[in-house]
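Before we start, here is the structure in question, set down as structure tokens.
All protein chains but one are shown at their positions in the complex.
Coming up: chain A.
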């Protein structure tokens, strides 16, 4: 079981207190009627599914209930960074280098 840090509550808790909501920083097309089928497919279904350093959304469902983002290495499952929703995606390559990957 992973230990997850909630940047809003400023606490580290067991994974069972949280819900993982998949790849982060995927934004909904801003003008749906002008969006091509390809762009809808990319938005709805295509995922990076990275083997390595990955930014994903988590939600503190049994705590504050808020969404936040985390960077995790999907091979070792180690978290490299937690940050609040709305903050820009960190430089994943730099984080990977820092973690010695």
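Simple rule for what comes next: a residue touches a chain if its C-beta (ideal position, glycine included) is under 8 Å from a C-beta of that chain, and two chains touch if they have at least 3 such contacts; residues count from 1.
The rule we apply is simple: contacts and distances are computed from a predicted model.
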| item | value |
| --- | --- |
| Listed names "Stage V sporulation protein AD", "RNA polymerase subunit sigma-24", "Sarcosine oxidase subunit beta" or "Amino acid ABC transporter membrane protein 1 (PAAT family)", with the criterion being the UniProt name of the chain not displayed | "Sarcosine oxidase subunit beta" |
| Residue ranges of chain A at the interface with the undisplayed chain | 1-2, 15-16, 19-20, 22, 37-38, 40-42, 44-51, 54, 56, 72, 74-77 |
